[in-house]
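The structure's right below; bear with me while I get my questions together.
Every protein chain of the complex appears in place save one, which is left out.
Letters A, B and C name the chains as they come in the text, with residue numbers starting at 1 for each one.
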Amino acid sequence: MRCFIGIDLGSTTTKAVVMDENLQILGRGITNSRSNYDTAAAVSKQEALIDTRLTLFRRGLAAVPEVAGKVDDIIADLERNFRHVQFLEQLDDLERTCVTNIKGPRFAGRERAVIEALEGTFSRLRESSAAQYAPGVKRKSDFFRDLAGAEFMSHGEAVCKEANLGFDLILNVYDKSIIEVENRPPAGDMEGKFVRALEKGTMTGSSILKPVQAALAIPLEETYVVGTGYGRVRLPFPKEHIRSEILCHGLGAHMMYPETRTVLDIGGQDTKGIQVDPVGIVENFQMNDRCAAGCGRYLGYIADEMNMGLHELGPLAMKSNKSVRINSTCTVFAGAELRDRLALGEKREDILAGLHRAIILRAMSILSRAGGVKDQFTFTGGVAKNEAAVRELRKLIKENYGDVQINIDPDSIYTGALGGATFAVRAVVN
Amino acid sequence: MSELITTGVDIGSGCIKTVVFKVNGDKTEWLGKETARIRNRDPFQLTTEAYDSMLKNAGVNAKDVAYVASTGDAENLKFATGHFYSMTTHGRGGLYLNPEARAVLDIGALNGRAIRMDGSGKVLSYKMTSQCASGSGQFLENIARYLGIAQDEIGSLSMKADDPEKVSSICAVLAETDVINMVSRGITASNILKGIHVSMAVRLAKLLKSIGAVEGIVQVTGGLALDTGLVAALNEAAEQEKVNLVAVANPDSIYAGAIGAALWGAYRHEKLARLGQAA
Amino acid sequence: MSGKNRTVADIVAVCQEMYEDLNFNYARKWKAAQAGRKVIGFLPVYSPLEIIHAAGCLPLGIFGGGDAMEVIHGDAYYQSYICRIPRSTIELGVTNRLDFVDGMVFPFVCDVIRNLSGMWKIMFPNVWSKFFDTPQNFDSSIGGTYYVQELKEFKEGLEHVTGRTISDDDIRRSTKLYNENRRLVREVYAFRAKQPWLAPTSEVYVLMRAGLMMDVEEHNQMLKDYMAAAAAEDRPKRDNVRIAIFGSFCEQPPLNLIKSIEMAGCYIVDDDYSLNNRFLTVDVPTDGDPLEALSETYLKHSVETSCKYVPVEEDKGKFHIAAVKASGAEGVIYATPSFCDPALLDRPMVCHRLSDAGIPYIAFKYAENSGQMQPIREQAGTFADSIKLWS
Partner (left out) sequence: MSKPEAIKEASMEMQKQMIARNYDAITSKHETGRKVSSTFVPGNLNELLMCFDIVNNLPEINAIQAGMRKASGGYIMEAEKTGHSEDVCTYVKCDIGQMTKGNIAPNGKPYPNPDVLMLSYTGCYTFMKWFELLREEYKCPTLMLHVPYEGDGHSTQNMRDYIVKQLKEVVIPGLEQVSGVKFDIDRLRQYLRASAKAEDDLVWCLEQGKKKPSPIDAYFGGVYYIGPIFTAFRGTEDAVKYYEMLRAEVQGRIENHQGPLTPEGTYFNDQKYRLIVEGPPNWTNFREFWKMFYDEGAIVVASSYTKVGGLYDRGFRHDPDNPLESLADYCLGCYTNLNLPTRVDLLAEYVEEYEADGLLINSIKSCNSFSAGQLMIMKEVERKTGRPGAFIETDLVDPRYFSAANVKNRLESYFQMIEQKRRGGGSKTVAA
């Protein structure tokens, strides 16, 4: 079947959306943008194609009476197991890479001890991974780097302590290896992974194996790919396949909510305010200037500083009912301000609430600069996933612009890619 | 003039440093030192731990300390006798580490400070960077981690650069993306690190020049003094600017603030004692 | 209200409340108290308040939004490399906090305020807004002639706003009140310079700021009360150094910055904060033509500050050095708003003169909403250390 793909190469994450020629979304994929944009684009595309397969399965299963009502569970199960297999494979790769990276004078005479520590750490990682992929568990992040990283820190530190070995040593090996692993182009054997995932699943039955295999057999043809986003100039596409991220965001938001007139996108290092007309054409836009203060990366720094996952910041800030006023939105200084405030005895959740407010205040300024907020208003980008940011935004929108409908789609991080995919369809179908 | 024990405590944004000294007139003897990374710890509690452990290792009894001098973010340190501000203490500490130095460049996790002083440690002029974290130690640390390079490898790698890549962005966050782009273009870690060092060095040289430090020895202090690549880049920047500055570091550079505090503490203690007698 | 019963804490509390009140309730109440009253806002640095007063209006000092205001719309009007005060002023405007203000005076300070005057015309077409340009030629026959005419047009503008004519006697009467105000302000400054531990700048500052928002006679009484009460306070003198602050003539620092400087071991014994009430350094004559009197005083007896031209090269910085001597300051902190061209372009010249005169100084920048005080404490503290340890 014909697939139209939009890829949004962001500064922190790369997103892909697959569409069919009727502008129906088939699949979405995301990965973290890393030093190798080609790989990031390839991975996100592959993820989106995997997701497309899941959609096709879903369609296939819809015709199987035995599983009626259970399709969602089956798919979720399938996906979870698949992710787990994928995780374990990458973990093996990481361990192998780590071992080969133990070299140089800093390890002299300690190789054995380091290898043992690594083995210990990785075996704990493998054990604990099952729990991370258990049904109903919310994972800290979607990305291998974050998932493996967080666990590695806690297990690694413990293992090293027991072995009386400096943690810095194996942390360094890890830092070196994780980039290598991330930047390896994804291994091809997607279907094999699926079958393995299927075998692990609890729902093995011949009645579903068949539709699954049928879905696997549909060829996915990459008819047209459009690239956008921060790194678009580095995408391996010809110029006519590239669209400005502003236009893609505008169009993407329009596709999700045709009545939308104002779009706010807060990404890793830029914040955009966009006005679109009734047919999805951008009328006006503003972006942050050359200072990255108050963008998504800010939350990343804070999360690192607090040793928390990005996904955990919002929920903690939600516990606060009194926000501390934060003045410096400089991403880097935010960490220092945080410590200052903690030292003054402020509560973590209150400081966090203040930090979220600071980000949203910046965004409000950009919106104001772009011409204010009109009904309906759509919030997109990674930060839209953060409930505390959303809470502040809702408050401030109401105070400043009254009752406007605020749209936030759980998949809003894909807005740019969705716009790109729409452009791809237009390029061919029109 | 009697012998006395003083201590210096420097609470930084990344690191806590403590030292203990025996001072007798012009004679000083360094008895002990200790550092601790703050990383998500309560700095004051960490300070107490580091301080106690330092005294224990040095075999000094806490009640024998005549003056506990704090510096850095330590105005509220409970057990301090008195507080001196960072640039006062780094000037003195730099001079202790290198009696020839007439200027100090303190490069810490977030701020850079340039200090010019005379042979007695008296501060003549100074300036610090603030507000914007471009080109800070923290930034370098993040990049190094991203590149998978241990902190003590940065220097030697940077010195191996053959074609340093300019970092154009002035913002630490945007520069991070610059760096990612560089990696994707296949630029080596050496050249990237050197590029960052060069742009930091140019800014720091500017800072030095703006306080009138244009010749002689500059003692580099603070955590980044250990970064030999940065020190080398500083010297190159000085050469390019045709100023006669030589930047040198010392393995104990990170203690400069604490040392300065301890020594000024001794000075102040004597002065107070004298005043006490006079009164 | 009598001076004896009011404590320093009472007076400062009143001032602090006015200073923090971004809804300007004092001015709102003043206006509501009598039908037909008008309020005229003015920005830094200098406007002839006596004419506004003579028109029966309340001159209301608008000095930005400080650090308590969340600027949302103001940022939409300015790029990141422009100082804070115009954006917070616009925020005050668009959030209707100035909806009761009948006129706005934008005195000549710099291109930012100049352009703001036009923006105000576009945004608030029903408010009388006046760009008030003082001459940079200080010759009575040239700059003076021009200035008297400008003052006349200024007066006519006010007459138009209020619908009543302003007589020369009206202006003379108001001039007398403002002469007294300036005299008392000078006294408070002298009092502080003499015993800075009795009159900390964190108090004196809000006392002055409140004065630019209230009725002049009330403020005159308040100044007297404050001096009486402060003299009676029992406050210990600390081992601090004495410094003068320059460079802050327009956008005001947050109060926390003043407190941080004091905390770091400095007594502030002179400053150029909210200059309007010290802009003219002597009494304005109250005989003869009142506009000419204002003009002559401006030409011959006004402070040297960054928005004024210094015709003779040798005179540059003279004013600052004299102020340092007069207040007995041991050093100067030249603290300027970020992105403030007038102050920052002046800085090297004034600082050269300070060096030549052997006066130690340091320089740094701030914004009205600066939140990070650690670098400020560090710089001011080191400065204090250096004066304390070695001089």
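In the analysis below, a contact is a pair of C-beta atoms (placed from the backbone, for glycine too) under 8 Å apart; a residue touches a chain by one contact, two chains touch by 3 or more.
Nothing here was measured: the structure is a model prediction, and the numbers come from that model.
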item	value
Chains still shown that are in contact with the chain withheld from the display	A, B, C
Contact residue for the chain not shown (choose from C:137, C:195, C:221 or C:256)	C:137
Sole contact to the chain not displayed, among A:99, A:220 or A:287	A:287
Hidden-chain contact residue, picked from the options C:19, C:42, C:63 or C:77	C:77
Subunit C residues that touch the omitted chain in the full complex	76-79, 81-82, 86, 106, 108, 110-112, 114-119, 121-122, 130-133, 135-137, 139, 141-143, 145-146, 149-150, 153, 306-307, 309-311, 313, 316, 338-342, 344-349, 351-352, 365
Residues of subunit A (touch criterion as defined above) contacting the omitted chain	23, 233, 243-247, 251, 254-255, 258, 277, 279-287, 289-290, 369, 371, 422, 426, 429-430
Residues belonging to subunit B that touch the chain removed from view	168-170, 202, 205-206, 209-210, 241
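In this section, only the chains that are shown with their structure count from here on.
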item	value
Centroid distance [mean C-alpha coordinates] between subunit C and subunit B, Å	40
Averaged-CA centre spacing for the pair subunit C and subunit A, given as whole angstrom	51
Residues of subunit A touching at least two other chains	290-291, 328, 333, 336
Interface hub residues of subunit C, defined as touching at least two other chains	372, 374
Residues of subunit B touching subunit A in the complex	13, 38, 40, 42-44, 73, 76, 110, 131-133, 136, 138-139, 145-150, 153, 169-174, 176-177, 180-181, 183-184
Touching residues (chain side subunit B, partner subunit C) in the complex	73, 75, 83-88, 111, 122-123, 126, 128, 130-131, 264, 267
Contacting residues of subunit C [partner subunit B, same complex]	263-264, 338, 362, 365, 372, 374-375, 377-379, 381-382, 384-386, 389-390
